[in-house]
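Partial complex: the chains shown occupy the same locations as in the complete assembly.
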Amino acid sequence: MSEPKVLILMGSPNDMPAMEKAAKTLDNFGVKADLEVSSAHRNPEKTADLAKEAEANGYGCIIAGAGLAAALPGVVAAHTMLPVIGVPLSGGPLKGQDSLLSIVQMPKGVPVATVGIDNTTNAGLLAACILALKYPSVSEKWIAFREEQTKK
Amino acid sequence: MSEPKVLILMGSPNDMPAMEKAAKTLDNFGVKADLEVSSAHRNPEKTADLAKEAEANGYGCIIAGAGLAAALPGVVAAHTMLPVIGVPLSGGPLKGQDSLLSIVQMPKGVPVATVGIDNTTNAGLLAACILALKYPSVSEKWIAFREEQTKK
């Protein structure tokens, strides 16, 4: 069986510190995460290619974070069969109200699993929870994490 | 291998027509869906029990839809290890702005995969996409659906 891997995309290098928290979260579940910067608007071909090749490259899930008119998660979802988790980022005057609506209000046919504004930790947790369906090792760690969290 | 099944919860019997669209969507992917009405606020024990027993009852994913101060998806997520998809419903004067924020802005530790307001179709599609990781039959149908949709 393949190793559990998640592709983490972001629209701008400024988003790296926020998105690295998702990678760090996934590390706790034994899930490898690769981070790539690719804007849906400035790098549309690269973005499409990353999305299209993600499954063949062994990723089980994609996390995409973006701010403002955050098209990245939806565009990625348009080009992949994998589950896509969208994280609205708050870097702008509207504090993520724009990116939240740009990500969550997807039209019928192409869903994006949206988490809270700047909540890259929950994006990582959701990816782990989804991969737990397929990877018993992730499932074990997910259950352990949740039980530990409840005890605290 | 188990058959793919999704538990669909809603806070009020008024939400049934909207939530049935999620069940109908899942039917296209060969996924069985069971619908239950259980309010997080009026039926807290029943809600907790449905969530806690969902995995043992063979469900691979839970969809929860609610309006207003929509606590249901988050409360269900608190009581299960399964992926939970939250659907904000617009039945109220604020047209789902309240339920969207009540569902998507989950605190760190317990993620909910949120879809758009009233977008029960996308909730069903997201559940199918997630179950496709585990069930080859769902995966096949998901790929076929997406390719068909693109052609149209």
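We just call them A and B in the order they show up, numbering each chain from 1.
Everything that follows uses one rule, which is that contacts are C-beta pairs under 8 Å (C-beta built on N, C-alpha and C of every residue); 3 or more make two chains touch, one makes a residue touch a chain.
All figures in this text were calculated on a predicted structure; none of them were measured in a lab.
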| item | value |
| --- | --- |
| Subunit count for the whole complex, all chains sharing one sequence, 2 displayed | 8 |
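Convention: only the chains that are shown with their structure count from here on.
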| item | value |
| --- | --- |
| Where chain A and chain B are represented by their mean Cα positions, the distance between them in whole Å | 19 |
| Residues of chain B that touch chain A when the two form their complex | 60-61, 81-83, 85, 100, 104-117, 119, 121-123, 125-126, 129-134, 139, 142-143, 146, 149 |
